[in-house]
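Shown next, in structure tokens, is the structure this report addresses.
As you look at this complex, bear in mind that one protein chain is not there, while each of the others sits in place.
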Amino acid sequence: MVEKKGVTILLHSGDLDKALAAFIVATGAAAKGIPTTMFFTFWGLNVIQQNGAKSAKLSKMNMAGIGTRMIKRLMKKKHVASLEELIKDAGELGVRLVACEMTMDLMNIPRESLLPEIKEIGGVGTFLDAAQNSDTHFVF
Amino acid sequence: MVEKKGVTILLHSGDLDKALAAFIVATGAAAKGIPTTMFFTFWGLNVIQQNGAKSAKLSKMNMAGIGTRMIKRLMKKKHVASLEELIKDAGELGVRLVACEMTMDLMNIPRESLLPEIKEIGGVGTFLDAAQNSDTHFVF
Partner (left out) sequence: MVEKKGVTILLHSGDLDKALAAFIVATGAAAKGIPTTMFFTFWGLNVIQQNGAKSAKLSKMNMAGIGTRMIKRLMKKKHVASLEELIKDAGELGVRLVACEMTMDLMNIPRESLLPEIKEIGGVGTFLDAAQNSDTHFVF
């Protein structure tokens, strides 16, 4: 077993399924004590804005007959954490959550619209520094 | 040249092109003797179910006028392995193929519906352990 330096996750997508996967991996890593950073860019910014997590949709409308509403109902029934809960968990577990400065500037997203869990705004340099200090990287 | 600890691939998508890329990289790595793990989650589960590989479609309908049926014909003509063949190759090359427990539970996918090459079912902990013991990670 090797000592792990850290996990860096780039969330580029605003799709519910991609965001869920990113946060499940991030909270799982943080719960194991691995330093974890998430960087939100392009459509990924939608997810961390007020009401953004709630309105995220599946990337595929109707795979196997399962739509966004049905998957949320299933997740609840099976006691799988919702995206809103996962974002709170990430904050509590100390996942470093960074919003992309360029995207915010480009799409005129004000800092106030971000969820309180997001304590940092940074550019590609910030992202690459985090990545350089990690040894495990995922793009969703 | 550094000694490689391993490759871990997360297949989140059920698109034919993403699945092909994931399996081409996985079988390529395994053929080089690199310990390789693939973890199938969300739509990626579709690909490793009976008849799932056969019915996978391109992520873009008609890029450059090429659709799913045409690309399969082209692949055959150019002797590129099909997705079904690549999955078999992965099994034979000893790629560790793990199906996501949470997705199976959520979508009511029975173990019997999985291809025989899939010998393991695991959660985010299993995935992160594999990732921690690898030094190269790809998400498709």
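In this document, chain identifiers A and B correspond to the written order of the chains, with residue numbering beginning at 1 in each.
Methods note: a contact is a pair of C-beta atoms (placed from the backbone, for glycine too) under 8 Å apart; a residue touches a chain by one contact, two chains touch by 3 or more.
Keep in mind that what you see is a predicted model, and the values were worked out from it rather than measured.
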item: Of A:12, A:60 or A:96, the one touching the omitted chain in the full complex; value: A:12
item: Where the missing chain touches chain A, by residue; value: 5, 10, 12, 14, 41-43, 46, 102, 105-107, 124-125, 127-128, 131-135, 137, 139
item: Footprint left on chain B by the chain that the document does not show; value: 1-2, 4, 7, 17-18, 20-21, 24-25, 28-29, 32, 34, 59-60, 63-64, 66, 71, 74-75, 78, 80, 135-140
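Quick note on the criterion: only the chains that are shown with their structure count from here on.
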item: Where chain A and chain B are represented by their mean Cα positions, the distance between them in whole Å; value: 23
